[in-house]
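In what follows, a single structure is set out as structure tokens and then discussed.
Removed: one protein chain of the complex. Kept in place: all other protein chains.
Each chain gets a letter, A and B, in the order it is written, and its residues are counted from 1.
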Amino acid sequence: MDAVGGKRINIRHIIFILMALAVALPLIFKLGLPLRVTDEVRDVYGFIDSLPENSTVLISFDHDTSTLPEMVPLAEAILRHCFRNNIKVIGLALLAEGAAVGDDNLRRIAGEYHKEYGRDYLFLGFRPQFTVAILSMGEDIAREFPRDYRGVDIHNYPIMNNIKNYKDISAVISIADGDMPLYWINYAQARYGVKVIPEVTAVMATTMYPFLQSGQLVGLVAGLKGAAEYEKLLGKPGLASKGMDAQSTAHILIVLLIIVGNVVYFINRRKMRI
Amino acid sequence: MLRKLPLYICFVFGTFMLAQFFIPHPVSTALYKMVLDWVQIIYALSLLVGAAMLIKHHTLIASKPVAKDRQYSLIVLFGIFIMIITGLFFGRGNKTVFLWIFNNIQAPMQATMFSLLSFFVASAAYRGFRARNAQSVFLLGAAIIVMLGKVPIGDMITPYIPQSADWLLNVPSMAARRGIYIGIALGTIATSLRVILGIERTYLGGK
Partner (left out) sequence: MKTLILVIIITFLLLPICAFGGVSAIDTPNDDGESITIIWNPDSIPSNNLKLTRVKIERRTSSESGWEEIGVAPFSQRTFIDDAADDGIDYVYRLLFTGENGKALIYRTEAVHSSAQIFNTKRINVLIGIIICIFVLLYYIYRSQKGRQFYVRPIPGLQAVEEAVGRATELGKPVLYSAGRGNMQRVATIASMTVLSSVAEKTAEYNIPLIFPNNDAVVTAVAQEVVYDAYAKTGHPDRYKEDDIFYLTDSQFGYAAAVDGIMLRRKPATNLFMGTFEAESLILAETGNSIGAIQIAGTDSTIQLSFFIVACDYVLIGEEYFAASGYLSQDPMILGSLKGQDMLKVVVGVLILLGALAVTFGFTGFLDIFSIG
């Protein structure tokens, strides 16, 4: 058992080193692989493009800091699109760590487009108990968030003049590293009929597909690849586009590892038979 | 009676939340909002319970001079202390010590943990995807197509790879997933009903 354990650890070490190289090298030496835009990303882009100026979207930063490399490019791309089209953004976070990140993202991207806090965008901050928070905003956003992240009464901001609940919101965009968009679908979309757009980590994408197919979602932007596709549509390559080469090489390495693993498995099986 | 009280509360509020879905009247909405407010108030109190539990647990370990892994508990207590002091006395806004610690210590540490996934996925793929029988050959083939189809290089090899990947995700994978979802949804409905009716009581602590 020890010998087997020891052997396994050695193989694991080699795999780990290979993976580190597969991710790091393409970030240093660019490959510039072409990117195809998928329909689900195009749908989101088209929807945001179709919104009239001064519409309001709710962007929820439902993630921890651990997934920032995937979440920030997703957030930046959609925020740039909204601000470029003069769409107002109300931000919030249903996970505690998303609050600081969301505030920073909003402020930074709004600054690029010279948007004014309180008029063009607002950050409401964090609310625990996400189920209750989602339901409660369906009745009255100001009741759930009487004050913004800075502690100011939200009624003082002109952006809130005609906003009471989801009826006044064009879409909810959940930037999430977990299954939070499912709660938005179950409680905000199913109950209050608001449109939901999930922007999730690649690993969560397949969870969203059934809801995408059933028409409960406007579209889907998933992972670094989704963000890179969005950046391509925006015509503004950013963080995600840079990471796509690394993702390709990492996937190829995993495919090769599966093949090598099977070759080793068959050799061992043959040896055992002999 | 004390044991039964939570069951009654659960029944009354469970039934109310169910009925409220069908009643748009302002009286029902007002009650509903009140319930939501109370849930959040109770949750906020549970955060205090969590903090107290955490401090108690690690103080106990740290206070035992012979305790194994004592150093970890000391680090936890030190971290809690530092964050409370910086957050309470020096603010949490932009350009504060609190935010600096959050951005430069907590965030990289968390991202490191998340990035471990890529290593674990690689080693799990190496170990787990074995062509033991016909089914696992299908699984293996599907995995390779989806992995290649979801990155630009798949498209470069042949456009059939991303097309096949989309088909695999949208047809067979979706069919299986929907089956599991329906099973889970029915399980959720049945468990919820058992909870509302007081048949399922383990959540109260003990049977």
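Throughout what follows, contacts are C-beta pairs under 8 Å (C-beta built on N, C-alpha and C of every residue); 3 or more make two chains touch, one makes a residue touch a chain.
Here the structure is a predicted model, which means the values were calculated and not measured.
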item	value
Options A:110, A:204, A:240 or A:253, residue touching the unrepresented chain	A:204
Options B:93, B:159, B:172 or B:187, residue touching the unrepresented chain	B:187
Subunit A, residues in touch with the chain not shown (by the definition above)	1, 5, 8-9, 12, 64, 66-67, 96-97, 131, 177-179, 190, 201, 203-204, 206-207
Residues from subunit B at the interface with the omitted partner, ascending	18, 21-26, 29, 46-47, 49-50, 53-54, 57, 60-61, 68-69, 72, 109-110, 113-114, 116-117, 120-121, 123-125, 127-129, 177, 179-184, 186-195, 199-200, 202-207
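Here is the rule we use: only the chains that are shown with their structure count from here on.
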item	value
Residue numbers on subunit B that touch subunit A, as the complex places them	21, 29, 32-33, 36-37, 39-40, 43-44, 47, 93-94, 99, 102-103, 106-107, 110-111, 113-115, 117-119, 121-123, 125-127, 129-131, 140, 143-144, 147-148, 150-153, 155-156, 162, 166, 169-170, 173-174, 177-178, 181
Subunit B-facing residues of subunit A, complex	11-12, 15-16, 18-20, 23, 33-36, 38, 64-69, 97, 100, 107, 127-129, 132-133, 135-136, 139-140, 143, 150, 191, 202-203, 206, 209-210, 213, 225, 244-245, 247-248, 250-255, 257-258, 260-262, 265-266
